Every structure is written in C-alpha cells, then in structure tokens.
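In this view, the complex is presented without one of its protein chains, the others remaining in place.
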Amino acid sequence: MDAVEEFNAYREKMNNAIMAENNLVIKRLFNLDTNTYKAGALPSQTKELLGLVASMVLRCDDCIKYHLEKCVEQGTTKAELFEAFSVANIVGGTIVIPHLRRAVEYWQLLTQRND
Amino acid sequence: MDAVEEFNAYREKMNNAIMAENNLVIKRLFNLDTNTYKAGALPSQTKELLGLVASMVLRCDDCIKYHLEKCVEQGTTKAELFEAFSVANIVGGTIVIPHLRRAVEYWQLLTQRND
Amino acid sequence: MDAVEEFNAYREKMNNAIMAENNLVIKRLFNLDTNTYKAGALPSQTKELLGLVASMVLRCDDCIKYHLEKCVEQGTTKAELFEAFSVANIVGGTIVIPHLRRAVEYWQLLTQRND
Amino acid sequence: MDAVEEFNAYREKMNNAIMAENNLVIKRLFNLDTNTYKAGALPSQTKELLGLVASMVLRCDDCIKYHLEKCVEQGTTKAELFEAFSVANIVGGTIVIPHLRRAVEYWQLLTQRND
Amino acid sequence: MDAVEEFNAYREKMNNAIMAENNLVIKRLFNLDTNTYKAGALPSQTKELLGLVASMVLRCDDCIKYHLEKCVEQGTTKAELFEAFSVANIVGGTIVIPHLRRAVEYWQLLTQRND
Partner (left out) sequence: MDAVEEFNAYREKMNNAIMAENNLVIKRLFNLDTNTYKAGALPSQTKELLGLVASMVLRCDDCIKYHLEKCVEQGTTKAELFEAFSVANIVGGTIVIPHLRRAVEYWQLLTQRND
C-alpha cells in the first residue's frame, strides 16, 4: 500500500467510525462537504482549486492532500496548481512554505502512480 | 464619497505612506502581490476568486473587499460569487459567517454604484 | 435602538439577503448552525458556552456577541461566564484579551437592558 | 508502551525539561493552566469540554488528546463528546475534520484500555 | 481626547471591569502579561518587538497598538519598526497588510503627539 492508498484508507476507516455514531450535525456537515464541490455556476475544477487554496492558507495537510488528489483526477495541470500554490503562499506568507513542500511531494506521488 | 471610495482612498493613502519608507522587503512584497493575480496558466478571474476565498477563510474584511471589487470588475456573477462564498464557509465554518454578511453588503454597494 | 438591537437588526437584514440568493450549501449550513446548539446529550446551556469559547479563541467579536446573548437568556451567571472566558484566555493567550474587553462591555449592555 | 502512554511520557519528559530552565513566566503559565480547569462556578467536566472544543477549533492534536483523556476520566460519554465535536466542527468548519478523525481514533484507544 | 488617549482610556476602563470580577486565572494572566516584557536575558526593547511581531502575524489591531506605543516610548526607530513589520508581513503574508496600514497610521499618531 503506497502513501496515497494509506492516506485514503485511514480517511475512510475513521469517516466510517464517525458516521457510525449517528450524530446528526456531523453527518449533515459531511454531506454538505461533498455537495460543496459539485459543478454549479462554477465548474467543479475551479471549486476544487478554491478548496485547495483555502486548505493551504489554513495549513491543513490532510485537506491539501484530499483536494490535490481531486485536482489531479480532474486534469488540473502542474502549472495551474503552482499558480494556485502561489496565491496561497502570497496571501498566507512563508508560514505556508512547509505545507507547500509536502503538497509538492504528495503531487509527485499522485502523478507517478498515474503514469 | 461613498464607502467604496472611502475604502480605496484610505488604502491608497496608507500604501503611499508605507512605500515612502523604502523598506525593500515590504516594497517587493507589495510588488509580488500585484503580480500574483495576473493571468497565467490560470485566468485572472480564477485567481481573484482564489484570493477571495483565501481572504474569507483567514477572515480579513479588507482583503475580502479588495478581491470582491476585482471580481465584480471582471464580470464574476452573483451566483459564482456565492459558490465561492459557500466553499469558504464550509471549509472555514460558521466563524466565517459575519465576514460573509459584510461581504454581501459590500457586494451590494459595488453593484449598485455600477448601475 | 441600542447597540444590542442594532447588532441583531444588521444580523437579520444581512442573513435575509444571504438566504434570498438560494445557495443550497449556505442555506443548509445556516440551518445546521441552529441545530448545533439544541439540547441533546449535552444541555443547550453547555453548548452555548462551547460556542462562546470557540468564538473567543477564534477571535470573532460578532460570534461572541451572539453566543453571549444566548448565554444570558439561558441564565448563565457572570461567574460562570468569567470561568468560560478564563479557559478561552488561557488556551488562546493574551491575543484574546481585546476580545474579552469587548465581550465584558457587551455583557454589561445585555444585562443592563434586562434590569 | 501503548500510544496513550507514549504521548503522556513524551509530554512529561519535555515538561520537565521546560520546568528545569526556571523561566518564571513559562512556569507560572504552566501553573495557571492546571488551575484553569479546576471546579469553580462551572464543574470541571464542563471546563474540560470547553478546553477540548477550544483545542479542536484551534486544531492542536496534542491539546485535543490531553483534554480527551481528562474527559474520559471524568466519565463524559461518547454521545456528549460527539456533541462537543459537532460544535467544534460547525464553528471551525471542515478544516477541523482531520482532527476529528484523530480525536475519534484516540478516544477508541483511551476507552479500549479502560475496558 | 485624541485616538491614542481614547484607545488607552477604553483599555483601562474595561481592564478595571475585568479585574473587578476577581477571577483568579484571568487576574494572574494579566499579571503575567506585564511581567513577560520586563528586561531579563533579552532587553525590554527586543521583547516589545517580539510582542509586536506576534501581534501582527496573529492580526490583532489592539495588541499592535499597545506594543507600538511601548516601542515608540522606548525609542525604537521608524527603520527598526519597519524591519519588524517586514518580518511579520513575510511570515504572515499579504493578509497582514491591512494591519500594517493601520499600524503605520497609529505610529504617525503616536509620533506626531510626541513632537
């Protein structure tokens, strides 16, 4: 199991444990989360980039990984991703750089396995 | 002078005072900031939306106002803006709602004066 | 109109403007927000205190005002509120103090008008 | 040594190293931290929940672990914890979800060892 | 009463209201806060600059005002302050710029009245 599969397996296992508790507010929030990135007035590809940049400035590595995988699946290019990264790093400052390093490393993993 | 002009006038006055000090790092950061949103692999309209969402989740009203004005100038529609707002509010939580209220109020100002 | 009524009137006016747009994600988030603080395994009074402390450490004055009013309506005492404030100030640091000042000022307004 | 013991052992070792330096401000802050959660106008159980929610919205995994252990020791139930989690996730947004996953995993560890 | 006096008067009035409640944790935290910036291994001037930069990256205008006044009282020069500002803006990103504008405006007020 590579690092991408490991991340997704842990995510799924714990999401299942959370859903099993049947807390209505948390279940609905998880549901809403999925709806948020569906195509509407904005294409899904743009929304995933918005989610990626929001995750970077708030410095949440797991959230970055999740949105990066979606972006790669949707065919967002390396140059486009780096421009989104540049917005996040200018708005959020150098404090975002360690997350940029891990994002680029994860992007390498995601694209190597799609070769 | 309406609230939009007032915001821009204060912004310009203080930016001039900051530039006058000739601190190289700050001057270059201001410069970089302008370059960040120029069209490249991503269109400028998408980059401004990225800047808007980053500003919302980091809860900076002045940054939101600045990017909102750019978005409106570039013809981003109300429905598109609300979808960007929805990403910011889901990622950042209800703590973002007071900033959403002020963003919608400022959007009303921006569009009424363009009538 | 005193400062409490003004705060609530602005809040209601802008919430109506937001609801009018019919963005499904935002509408459902507002809905969920209301459900979050209803009595369940924890009494509503405890949940409002949780919302208050979360708002303080995230330093959102409007969110603090909203939860403070709920706490006062539910009969939470001054001593209880100050203990919740103390948790927020220890966890979040002295950066929370300016928000504590404004919280205490708003609490004075809320309780004076209930005399 | 399981993950809970490991966490507590590291915490104690480093706290000792910090105390050994005799920096008065830091020592007093550590002291204050302990006092903050003692029963007063609010029961200790409520205060630990406040500390837990503050830790979640500020997204500090170690702080979450610490308060979770205290909550479990004090007999706070799973349903009560999930309602506190729901407040943190609504106020703080989906950015809190990865911390919720790790919190639920740590809660499982804490309760399995108490069987 | 100018803007500096107004800020200090409000600060003092609300601090007194907070102290009057006799919450031990909050009183001790206020006390510790004062001790933190006293000369020790580092001179007080450096500590105030540390407090200023911490306040800027955490984006707390009132905290910035407080530390700016201390820095000006201690003779910290405009060039030194701008270098501290530059660290805060690079580490914290362009999201700090609106706070920089207000900091420079307050610095102008502080130095004009000392003429």
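Labels for the chains are A, B, C, D and E, by order of writing; each one numbers its residues from 1.
By our rule, a contact is a pair of C-beta atoms (placed from the backbone, for glycine too) under 8 Å apart; a residue touches a chain by one contact, two chains touch by 3 or more.
Predicted, not measured: the structure shown is a model, and the values here were computed from it.
Colleague: Considering the full assembly, with which of the depicted chains is the omitted chain in contact?
Modeller: Taking every chain of the complex into account, the missing one touches A, B, C, D, E.
Colleague: Tell me where the left-out chain touches subunit A, residue by residue.
Modeller: Residues of subunit A in touch with the missing chain: 59, 78-79, 82-83, 85-86, 89-90, 94-95, 97-98, 100-102, 104-105, 108.
Colleague: Of the residues in subunit B, which ones touch the absent chain?
Modeller: Residues 24-25, 28-29, 32, 35-36 of subunit B touch the chain absent from view.
Colleague: Even though one chain is hidden, which residues of subunit D still touch it in the full complex?
Modeller: The missing chain touches subunit D at positions 10-11, 14-15, 17-18, 21, 23, 25-26, 29-30, 33, 54-55, 58, 60-63.
Throughout what follows, only the chains that are shown with their structure count from here on.
Colleague: Looking at CA centres, what chain is most distant from subunit D?
Modeller: B
Colleague: Farthest from subunit E by Cα centre, which chain is it? Let me know.
Modeller: If we average the C-alpha coordinates per chain, A ends up farthest from subunit E.
Colleague: From the mean C-alpha coordinate of subunit A to that of subunit E, what's the distance rounded to whole Å?
Modeller: 37
Colleague: Please work out the Cα centroid separation of subunit A and subunit C, and write it as a whole number of Å.
Modeller: For subunit A versus subunit C, the centre distance works out to 31 Å.
Colleague: For subunit A, write out the residues touching at least two other chains, lowest number first.
Modeller: If we look for residues of subunit A contacting two or more partner chains, we find 25, 29, 32-33, 36, 54-55, 57-58, 63, 90-92.
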